[in-house]
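Here the complex is missing a single protein chain, while all its other protein chains stay put.
Naming follows writing order (A, B, C and D), and every chain is counted from residue 1.
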Amino acid sequence: MVRVGVADTTFARVDMARYAIEAIQEIDPNAEIVRYTVPGIKDLPVAALRLIEEFGCDGVITLGWVGSSLTDKLSYVVASMGLILVQLKTRRHVIDVTVHEDEASSPEELRQIAIDRARKHARNLMMLLLEGPEALTPWAGKGLRQGRPDVGPIE
Amino acid sequence: MVRVGVADTTFARVDMARYAIEAIQEIDPNAEIVRYTVPGIKDLPVAALRLIEEFGCDGVITLGWVGSSLTDKLSYVVASMGLILVQLKTRRHVIDVTVHEDEASSPEELRQIAIDRARKHARNLMMLLLEGPEALTPWAGKGLRQGRPDVGPIE
Amino acid sequence: MVRVGVADTTFARVDMARYAIEAIQEIDPNAEIVRYTVPGIKDLPVAALRLIEEFGCDGVITLGWVGSSLTDKLSYVVASMGLILVQLKTRRHVIDVTVHEDEASSPEELRQIAIDRARKHARNLMMLLLEGPEALTPWAGKGLRQGRPDVGPIE
Amino acid sequence: MVRVGVADTTFARVDMARYAIEAIQEIDPNAEIVRYTVPGIKDLPVAALRLIEEFGCDGVITLGWVGSSLTDKLSYVVASMGLILVQLKTRRHVIDVTVHEDEASSPEELRQIAIDRARKHARNLMMLLLEGPEALTPWAGKGLRQGRPDVGPIE
Partner (left out) sequence: MVRVGVADTTFARVDMARYAIEAIQEIDPNAEIVRYTVPGIKDLPVAALRLIEEFGCDGVITLGWVGSSLTDKLSYVVASMGLILVQLKTRRHVIDVTVHEDEASSPEELRQIAIDRARKHARNLMMLLLEGPEALTPWAGKGLRQGRPDVGPIE
């Protein structure tokens, strides 16, 4: 049985974890979910590490929300670098989902992006966990997007 | 009994530690506080590490102050990256509170941000330390803010 | 017999792995290829690490695709830093190939860059794996380029 | 007896080490000084590490000089990140003093900044080494500055 960590923040303006968990359970109703909520994105790396090393998760999805100031962007860099370090330390996938306030022109659009991205990346994580390194190979180079419609390959 | 590290700087223009300590003691009057003051934000990572590894703290709150020049922003990046490394090394939360001089238009506004942010993040740390990974889950995706009023979720 | 890891993404808009694998097999028809496909560039470091440590690869080529927004560029930084960490951890070459959407004026040009860069870097990796540290020395300082024609040395 | 490392560069345009050493010896005439001079700031991290691990220093002050180009600023980021890593590896303070050519309008002003910053940070290091984590606590949040006059707390 697969155990999946879901780490999210109180800073986010959409409950992305709800959609990620739904998507996980659609793929595997027996998947065990472990939840970890932190204040902001810079707290996600240690949460992801603990989900793997203390709570025995096979993989983690983190759901971050990034403001539009320069400071927010710099915080994004360090949070994402931290999540890569967690992966190199544990050799487990931690799918780093972030929604950036500057990528949409309205709150509603941001909300749609957040929901779509959380769902699709939850499915990506499950495929990697259940089927391994070649699970996504049929879509390699296919221009898939999360949060927006796929752009497709360049023909 | 919980032992909480409070690391701050002489560079800051507000004694944020005072407000953080107040908030910690409101939540748990028996919490033991260990204090560490350094010159500036780049000195905070080693202080946080020592608070955990040498002084036995269960978690740390760091209180940084960031000038508005490009150099200050770059120092913010390396300091915050260092604090994430401390967390990954110790598997403890280090809540990285920073006030940026470019986020307010007057010193008084900056002071209010500093106080509010120190208090709210001290409470966040205590909840994580006392109640664990799901302590903040009721507020996941709720658009909480520290230093300013919450913006709330996108409905 | 050499075992080569090929890690790519579903985000990319060109199936660069196909061209990399062709180039590898032209140089060594007996080379064993291990494939790993992930959603985006930030997932490549853990894939590269697993290809080396779990799947026994002697070297890896990663094929990333980077959008043109600031967020994409920052993601590039952390992904590439992660790939360097993998190399320092394993002492194996991981050739980090990326195509950036802002480096061409049309999708077709981007496609040509992607194909050329994947092929040439696959050959670079094979030369390093098969012939060692001085394999590329005859071309040191010669202004070679991947994705575009060589610019040559300054005479 | 305390042993203090002083690492500096040939790139700098002021002999900051002279002023740092003076300040160290004013505080503790018995302090033992170990000197390490490198070409530029990116060479300081390994010098600081060796001063601690091979030469037995209890703490280090590094004296860097940063040009005004983007490349210089990026070199500053990696040098400072390296110095934080040294601190996390050794659990010793390494006070990272840098003077940036873009922070003054004349060479003479830059020189004054360099001297003042070297002196004050040498004192900060000595206080931390001799008196520990609360040595600087009376000045926490007091808006101290090195290189310029203190700005003081926001009242």
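Just so we're on the same page, contacts are C-beta pairs under 8 Å (C-beta built on N, C-alpha and C of every residue); 3 or more make two chains touch, one makes a residue touch a chain.
None of the values given here were measured: they were computed from a predicted structure.
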{"item": "Chain not shown, its touching partners among those shown", "value": "C, D"}
{"item": "Missing-chain contacts mapped onto chain D", "value": "8-18, 34-39, 42-43, 45-47, 49-51, 53-55, 69-71, 74-75, 77-79, 81-82, 85-86, 89, 107-108, 110-111"}
{"item": "Residues of chain C (touch criterion as defined above) contacting the omitted chain", "value": "66, 73, 76-77, 80-81, 83-85, 87-88, 91-96, 98, 100, 102-103, 121, 124, 128, 133-137, 139-146, 151-154"}
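Heads up, the rule we're going with is that only the chains that are shown with their structure count from here on.
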{"item": "When chain A is superposed on chain C by its C-alpha atoms, the rotation angle in degrees, nearest 5", "value": "70"}
{"item": "Inter-chain centre distance, chain B versus chain C - centres from mean C-alpha coordinates, in Å", "value": "40"}
{"item": "Rounded Å distance, chain A centre to chain B centre (Cα mean)", "value": "25"}
{"item": "Numbers and ranges of chain C residues touching at least 2 other chains", "value": "none"}
{"item": "Each pair of chains that touches, named by its two labels", "value": "A-B, A-C, B-D"}
